[in-house]
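Mind looking over this structure? Questions follow.
Yeah, one chain of the complex is gone here, protein chain that is, but the others are all in their spots.
A and B are the chain letters, set down in written order, and residue numbers restart from 1 in every chain.
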Amino acid sequence: MKQKLSRQSENISLAGVVVVLFIVFTILQPNMMTVFNIKNILVQVSLTAIAAAGMTFAYTAGVFDMSIGSVLALISVVVAKVATTAGVFPAILAAFAIAAAVGILNGLIVTKLGIQAFAATLVSMILIRGIAVLMADGADVPLYSVNAIKFISSGTILGIPFPIILTALVYAVSYFLYYKTEFGMKIRSVGSNADASRISGIRTQRMITAAFILTAVTAVFSSLIKTAQVMFGKATIGEDFALDVMTTVILGGTVITGGKGNLTGTLIASVLIAVIKNGLNINNVNSYYQQLAIGVILIFALIFNGIKTMRNTRQIRREG
Amino acid sequence: MKKINLGRHAVILILIVLWGIMFALNESFRTGANLGSILREASSTGIAALGMTFIIIMGDFDLSIGSMLAFAGMIMAGCMENMGIVPALIMGAAAGLVCGLINGIIIAYFRVPAFITTLGTYYSLRALAYIFNDANTIICTDTAFLKIGTGSIAGIPIPFLIFLVLAAVLAVILNRTTYGRHVRAMGNSEKACRISGIDTKKVKCAAFVLMGLCTAVSSVIVTARQACASPDVAANFHFDAITMVVLGGTKMTGGEGSIFNTVIAAVLYASVSNCLNLYHVDAQWQRVCMGLILLAAFSFDFIQKHFAGLRERSQKKTIQSI
Partner (left out) sequence: MKNLKKLLAVVLMVLLAMQAAACGSSEEKKETGSESSASSNESQSSETESSQDSKGVIAYSCYNMSWEYYVTLAQGVKEAAEAAGYEYVEHDQQSDQSLMIQGCTDLLNQDIACLVLTPCKPEAAASIYELAQEKGIPVILADIGTEASGYLACLKSDNYDGGVLAGNYVLDNLTDAQSKKAAMITVDPSNTNIVRSDGFKDTLEAGGWTIAAELSGQSEPDIAYSCMQDIITANPDVEVVFCSNDPMAISASQAVADAGLTPGEDVKVIGYDAQSNVFEPIENGTVLGTVAQDPYGMGEGAVDCFLKNLNGEELTFDDEETKTIYTDQWIIDAANAAEYK
């Protein structure tokens, strides 16, 4: 009970930071607080938030995925190539098939070869990027002929941009999976204690592989939105995507040693990062100050967390 | 039958085989200039890999070293214009030390996992490197300084000499001092160390400071070799350094590792990319190739266990058949 409360207070304080930043930026540049810009921010949120939902599952299972930036690039090239030759639906199918394959591959390397997640996904990151560049063959793959795909990034339903609806859907499904199903329970138990879970009959290797698949599949949504936005496939995009997504998940309060994820926190943290980037952009601040801001906020969040956990353990020691 | 640790010997065997084949087959490879260039390339990343060996032995890793290298380089080159070489070198080393200290304090004293701490400094230091001179490259013209990167003594490149000296010092620290023993013990079990009275925080923090210093030395060599410091240098530096350490048989899970093997792995890594360059393999294929090599290196442990398992089984069978 106490834990639940503390998580809620964490989320509330994070949301507080978002609100304060938003107000500060609005004072600096009144155009911040327009319906148009809020829509923009939410669309920008969707790019990382969706992949971050999958990454939250991975962290909960005690692993993480460095390769999603490369997956982003590969999917964008594949979608552009298939959509222009065979149509939008085959392209989307191919995208999900590739993502699932990548997830399974990552999962197998981690579980069967016993390689750490960092190392395994580092390898697949390099390999997948190589494949993406080879497929694109030094050129951007234009998508202008396929107007249908534009709906993914800028179509609206009842006036709400589709990426925002997609984010809501992904989070609804994630919440359900994470908190209401046996699958979510098993993932959490694998992350908090793999040995105990194995003994109690959970197929830990399958759970970890499933977490990798979820991460790669959610990255597909991000990739589709990005590709539809710019309307061509490019093999060099997303170099920093994996680190951005991980930063989001960690800022959101997910415990990186596994077992405890915080989906709400992840969502709020993606809003936070989008607000920082957007706010600095519309105030015409150079991109490297954005990096600095994100880095410093991350470090302070960590120090703050570290102090809190230390105080907690001390208190427990005193009370016990 | 004595159990043979494959990871321990494989890297030097591979290096010998590779060099043997290349010596026999490729004329360009066996020239002194080419071998010198391999050693030179091996040194700049290799020196950072030495520090990384300590960190990985403890079971952590450091993602921020590429950004740190850029930052230290900018500070150093900036100071060189108006202060001269020696103060500039000291400032560069100080920058590395401070960055390492910040990492170390946050990781050890606030108990934040190394992965995310260094992720934070990865962003911040890179940004600071950009801000330092408003994203402009600083050119170094001092010939004495440039010699550090491009000169050689008795045919051996100066960076490689620095690399060897540092490797010797760090090998002694790792294998012959109490501190080194503590580092290795930390990788096996941090809890056990704490219980047995080792100041684990200090040990951890010191390792990250050491990493910072090694990065600063790398930064000197990279800057001197390129005759300039720029904020976007060394984007994949951390991956290369980690790869070298792992190629050298140091386990990602911590506990064991050797400086000597890291040196060999650094030379091997540089040799492989040199060979790929000599045969003009496309960059994309080079990337794929490096990925596969990395996978092979990470799988050492698995292969070893697998073979050990097979052997046990076959032994059991023979026993049964008898």
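Annotations
Just so it is clear, contacts are C-beta pairs under 8 Å (C-beta built on N, C-alpha and C of every residue); 3 or more make two chains touch, one makes a residue touch a chain.
Remember, it's a predicted structure, so these values are computed and weren't measured experimentally.
Only one residue in the set A:T34, A:T85 or A:Q315 touches the chain that does not appear here, and it is A:T34. Chain A meets the missing chain through residues 29, 31-32, 34, 36-37, 40, 43-44, 133, 136, 138-140, 142, 144, 153-154, 226, 229-232, 234-238, 277-278, 281-284, 286-288. Within the entire complex, the positions of chain B that touch the omitted partner chain are 1, 4, 6, 9-10, 13-14, 17-18, 21, 25, 28, 31, 33-34, 37, 41, 44, 130, 134-137, 139, 146, 149-150, 222, 225-228, 230-236, 273-285, 289, 296, 303, 307-308, 311.
Everything below uses one rule, namely that only the chains that are shown with their structure count from here on.
For the pair chain A and chain B, the distance between C-alpha centroids works out to 30 Å. Per the touch definition, chain A reaches chain B in the complex via residues 109, 113-116, 118-120, 122-124, 126-127, 129-131, 133-134, 243, 246-247, 250, 256-257, 286, 288-292, 294-296, 298-299, 302-303, 305-307, 309-310. Within the complex, the chain B residues that touch chain A are 61, 106, 110-113, 115-117, 119-128, 130-131, 135, 231, 239, 242, 246, 252-253, 283-285, 287-288, 290-292, 294-295, 298-299, 301-302, 305.
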